[in-house]
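Complex shown without one protein chain; remaining protein chains in place.
Chain naming follows the written order as A, B, C and D, and within any one chain the residues start at number 1.
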Amino acid sequence: MEIITKIVHPIFEKKPGRGLLIFGLAIVIIVILMAIFAPLIAPYDPTKTSDDSFQPPSAEHLMGTNRLGQDVFSRIVWGSRIVLYVVFIATLLSMSIGIPLGLISGYHGGKIDRALSIIMDSIYAFPALILAIVIAVVLGPSPINTAIAISFVYVPTYFRMVRGQTLSLKEQLFVEAARAIGARDKEIMVKYILPNLAPTVLVVFTLSVADAILTEAGLSFLGLSVTPPTPDWGYDLRVGQPFLLDGYWWLVFFPGAMIMLLAMAFALIGEALSERISLATR
Amino acid sequence: MKTIIDVKNLSIYYYTLAGIVRAVENVSFSIGEKEWVSFVGESGSGKSTVAYAILNLVPSPGKIVNGKVVFNGKNLLELDEEEMRQIRGKEISMVFQDPMTSLDPLRKVGDQIAEVLIEHGAEKEEAFERAKELLRMVNLPEDRINYYPHQLSGGQRQRVAIAMAMAFHPKLLIADEPTTALDVIVQDSIMDLIATLKSKGTSIFFVTHDISLAAERSDKIAVMYAGKLVEFGKVEQILDNPLHPYTKALLESVPDVWSERKVSAIPGYPPDLRNPPKGCRFHPRCTIFKIKKELHGICNELETELIEVEKDHFVACHLYRRR
Amino acid sequence: MKKPVLSLFLVSLFVLAVVASGCIGGKETTPTTTTGYAEQIVIGVTDKVTDLDPANAYDFYTWEVLNNVMEGLVKYKPGTLEIEPALAEKWEVSEDSKVWTFYLRKDAKFADGTPLKAQDVVRSIERVMKINGDPAWLVTDFVEKVEAKDDYTVVFYLKDSISYFLALLTTPPYFPVHPNYKPDAIDSDQTAGGAGPYKIAKWVRDEELVLEVNPNYYGEKPKTQKIIIKFYRDASTMRLALQNGEIDIAWRTLRPTDIESIKKEGKFSVIEVPGGFIRYLCLNTQKDPTKDVKVRQALAAAIDRQDISNKVFKGTVEPLYSLIPNGMWSHIDVFKEKYGDANVDLAKKLLKEAGYDENNPLQIELWYTPTHYGDTEADLAQVLKEQWENTGVIKVEIKSAEWGTYVDYARKGQMMVYLLGWYPDYLDPDDYTTPFLKSGANKWTGTGYSNPTMDEILTKAQTIVDQKERAKFYEQAQKILAEDVPFIPLIQGKLYVVTSPKVKGVVIGPDMIFKYYTLYKEA
Amino acid sequence: MSELLRVEHLKKYFPVKRSILEVLTKKEEKFVRAVDDISFSIERGETLALIGESGCGKTTTGRVILRLIEPTEGKIIFDGIDITKLGKEQLREIRKRMQMVFQDPYASLSPRMKIGDAIAHPLLIHGLADKEEAKELALQMLKRVGLTPEDEFYNRYPHHLSGGQRQRVVIARAMILKPDFVVADEAVSMIDVSMRASILELLESFREEYNLTMLFITHDIAVAKLIADRIAVMYLGKIVEIGPTDEVLNNPAHPYTLALIQAVPSIVKREKKKMIEITGEVPNAVNPPSGCRFHPRCPFADELCKTKEPELIEIGKNHFVACHHPVKD
Partner (left out) sequence: MARGVGSYIIIRGLMIIPTILILYTIVFIFLRILPGDPILAVVGTKNIPPEQLAHLRAMAGLDKPLYVQYFDYLFRMIRGDFGVTLAFPQGKPVWEYLKLRFPATLELTIFSFTVSVLLGLITGVIAAKNKGTKIDTSMRIYSIVAYTLFIPWFGMMLQYLFGVHFHLLPTSGRIDPGIDLQRITGLYVLDSILTGNWEAFTSAIRHLVLPSITLGMVLSGAYTRLVRNNMVDVLSQDFIRSYHARGVKHWKVTLYALKNAFIPVITLMGLQFAILLGGAVLTETTFSWPGMGTFIVDRIDYRDYNAIQGAVVFFAFFVGLISLVVDVIYALLDPRVKY
């Protein structure tokens, strides 16, 4: 709780990266609100086809219509749900596996640590997207499966980061001090190491969310994420691609822009946070 | 005595994001030929910043906002980059605090020494010969020219740094806490080396937080507090007859192997230089100010000035203002 | 301030890259022959050549390539369904149409000049039977044995009387191949080919295939010396390449929308060819709720084929109301007659009878496979969903699986309603009915459909030689199909060849195989 | 006075990290002999200063005594119990009585823990108080170490504090359990000169209050002189001289001790005569010199020094030295 207030409170403090942080947060909040209130915001049923295909953006259709005459704006609005859902489930999954494993592995060391490290390093070193593709194809297209596929490739990211940090925190004097006052291993991990991991975890979290957004988009671009007519940015981009040649730019522009904007927002937050952390520890 | 360097009204501020840090304020002093002057003070008192300012190397975001550094009749702060470069390493050289980080880890020691010589006009082969000679002068075997810095101990690295500083018989050596990271015995030998340099005609600008280290070999001691020069004088004057309350307190706070007196701490903490106290910057910690009510309204209001109380003995304290 | 710096930087980067590449320069001119025709034509395709061995190749595009570098004993006259002599000059059939004797041309040679003899034909066919690859059944199901009477006489002994054997003979498994092909193993990258108008000059898998005129071909020499086939991963890059002038012909398969806009643009010639390719829905007759024939009928009734054609395929396909394609003899629009299009009232009525209403809607799982039939498939599923849901009594959940899984699910009968498509192996109503409707033969469809009357009709139709007689049986079969609804035919594909205006001589028959040897490009 | 802590033949060897290549080629494992067979004892209420240059093993000794790292060999007898033989839980019990003050006040506090909680935590760990009581005691302790207003300081994080203030927190955390024995590892060396005296005073006051026994590890002889009853001088993992503070400082018997004392700068004794000149630097602890470890740098070394290792012998009352040729005045 304190960590949260500590982070939230100084957002508006004049510190370097405030602009980036506020910009990033604003976009993220807008997209989250968009997802929550999608039924209220979207003017049309995102799956409803009509004969008005390929309408350019107008007052009636803010972002035009696609090949099936569906309203692009409505699809963008509803599409935010899928992205956020997949990305957050994926990140939570990988965090809840990667962090405890990394903590235990780094703190206790030994054979389990070595085995886990080799496995995680192997996965980490392999092109994530390719692995995610293999898994996503095998599991079949659905948001939850996509989330699993993505989470699989991010577990090592958290594991490595937490393990590395734990290894160095373990050597810190304050951990030794905790042992000197008689703290048990569990208490040391939970009370002394974990809180000190929090800032780095937060930065890695934002960056891996940014990354996961792009991975999700990549998977759905390859047609591996959702089944239509579910609105999804990556998928819409893919099916819009061929029409770029006909000048129907809105089919590609808006979904692509949304993917990048959201990813960028998280990356900006991560950048700003990491700058603050490096300032605070200096 | 001939003056080697004359610093006048030097003020240096750090423009940090958290505010302007007035690291050095209105500092003036001069160093004579073959004179060893030690700058003493707590960390953050601005002593190292003064050292950097002489070579016009104040690290960003610091800026010299005022003052002159006169060397050989020229104000160093007004020289262009190339003129300054010719002086650096040749006429004025510098040794840094942490020998672990002051050498380029990727290049051999010999290359780094020879480079100083080459940069100031020596031929390559001649430079390497001289590099070997310099290493011998600092009591290191010649073969160390083929070593990388990480293969040397801290003391050895500091010797290398001094060897580089000695390359051209500089007029002035700036030594910024060169022994802080070293053990006493090594410290002693490094101090000896610097003393040798002095005996060859180099003036020394020595920065240290340890007043007892300054006591040993210096000719003069300058005491800095919170960005200001508070007392400046010959070693005997400062140590045997300290005038400024801060100097007195500092001397009392230092444990000494050969003294039986009890040590006592200086109460309070050094001020935040983004927002220094008004008047004398030491007054919040000054015991005399606390006792003497008549000083209220003076010490906490009026800026202090450095005045020569006796010959060569300067102090910046309102207690001596009227004398 | 920030943005201009950045964009300036980016722009200058591109400018640099472009200038650099521009300086290096590209090549534009195509060398021409003295005949006034361009020496080469570049054809783009998104299909792949899987296997240059006719003993194992079993996909449409590879068959097309094989048809250009090999030849069978007989072939379709370009552009028609008329069979004409090829490597065989003439043939004889026995009374019971079980023994077929072919007399080969004496001037037939392989591309390297090796003469082609009856033994080569026998060797090739026996090779197919031995290897027993994917398309082997086209031989093994029908041919008992094959013999060379002398160097130029080949005799086929069939298992049953087969009325359409000549149609089978036009398929690649019957093509004689060069002796270089491994005698008893699949030889995927063999470029020796057969005795076709072209020979393979260069073969880089999935990148390009270069065909050059076969100097030893017995027939008329093609007008274009060199045919280069470029393989693209998807339609959009192929279309870019077309518009960029990198290819002269965009062949299989541009998207419907690409065709539509290319037509509108008018810069390229778009040649339309009717195709025997059909798309249909399979309904599982063994599982609830599609076990109920009323449900199946209702689903058939609610479909609006014209809407599908317009929305999904932009009018590039024809609605199809029977499994036998439009234009083939014996075809009747059975589904149109029985259900019409978008007959919501009928659908509601039938569903009511089956026990479904607004409060208890029919729950349907509709399956599709995302890549195998191109990327319109997802749209097709969406539109079907919408059409069914328009009745207000049906709820549709769309599901998808990659091809490998999809086929597995289908064969095991695990899906409820699913989309499939059919390319004919040979052009005969039999190939559009027996594999779907005859018990046993339709196991692969996974619908579990079985109707003894239907089986009987189809068996009879197969053995009778007279076409009019057979037509009657097939009409009957189609009517039962519309009654039982194990399949709902949706549309019939058309093929489009998009060429630069200078390219002439595009001839594609109902067999949907593009014969490159009629092509030429004006210089 | 009775003995509280006795160390017998304590050794701590750290294995030298070998590269994979060396492991695979079965290259002999090497050790850094950080602490190599030392013995000493401390009386109740006494302060022993352990001095020496960096790398001499003094910090390792302190940590081994608290079993923060496991000794390689030897006994550590605390109040009659050999703590090298204790299990995890027993060790936790005894840790209530043995505490440590660390060198680096910046690193020895968790940056994410309020200083009040840090001080209260030992009480909670050992179940000596509930949350409320612990907080109360921590507040009292904050006041005791001069961090007032205490309730304000309670909720601060370490980065809000200066080095001196943090060291007060570290001391408070060590003292809240009212220990019998404290290891103070360079407790003032990272603190500004002007603050050092006050930290020493604070330690001194606790020592009086609790009758603390202290092992004071320092490289600064002047500080040792101020606080210690006895001094032990370490060189390359060995104790070379041990005795009462004044005795060791005024009559150093080991050449190394002498060199060390001479090298210390002083305000009082500015001009000093070099009585002994030692050369070179501390050798590698992986391959320590044979015989007397100081012999390569010792001006008085002879053949005997190279071969035979000297033992600690008593040369004055309670004054021991390990040297074949002790310096005499």
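Rule of thumb we're sticking to: contacts are C-beta pairs under 8 Å (C-beta built on N, C-alpha and C of every residue); 3 or more make two chains touch, one makes a residue touch a chain.
Just so it is clear, the model here is predicted, and its values are computed rather than measured.
Across C:P172, C:P256 or C:P435, the single residue that touches the chain missing here is C:P435. Of the listed positions C:E402, C:D484 or C:D511, the one in contact with the omitted chain in the full complex is C:E402. Although one chain is not drawn, the whole complex shows that of C:F110, C:Y152, C:Y232 or C:Y496 it is C:Y232 that touches it. Interface residues of chain A with the unshown chain, by the touch rule above, are 118-119, 121-131, 133-135, 137-140, 210, 214, 217-218, 221-222, 237-238, 241, 244-245, 252, 256, 259-260, 263-264, 267-268, 271. If you put the missing chain back, the residues of chain B touching it would be 52, 55, 57, 59-61, 81, 85-90, 93-94, 96-98, 101-107, 115-116, 119-120, 148, 150, 161, 164, 174.
Even with one chain removed from view, chain C keeps its contact list with that chain: residues 1-2, 5-6, 9, 13-14, 17-18, 20-22, 24-27, 40, 42, 48, 50-51, 53, 56-59, 132-137, 185-186, 188-189, 202, 204-208, 210, 226, 228, 230-234, 237-238, 240-241, 243-244, 246-247, 371-372, 401-411, 420-422, 425, 435, 441-445.
To be clear about the criterion, only the chains that are shown with their structure count from here on.
Spacing of chain B relative to chain D, judged by their CA centroids, is 32 angstrom. Centre-to-centre spacing of chain A and chain B amounts to 51 Å, using the average Cα coordinate of each chain. Averaging C-alpha coordinates per chain places the centre of chain A 43 Å away from that of chain C. Counting only residues that touch two or more partner chains, chain D has none.
Contact residues of chain D toward chain B in the complex are 53-54, 162, 164, 192-198, 200-201, 219-223, 225-226, 249, 259-270, 278, 281-282. Only residues 63, 66, 68, 92-93, 95-96, 99-100, 102-104, 107-113, 121-122, 125-126, 159, 170, 173-174, 177 of chain D touch chain A when the two sit together in their complex.
Contact residues of chain C toward chain A in the complex are 235-236, 239-240, 243, 255, 257-258, 261, 310-312, 370-371, 375, 378-379, 381-383, 385-386, 398-402, 405.
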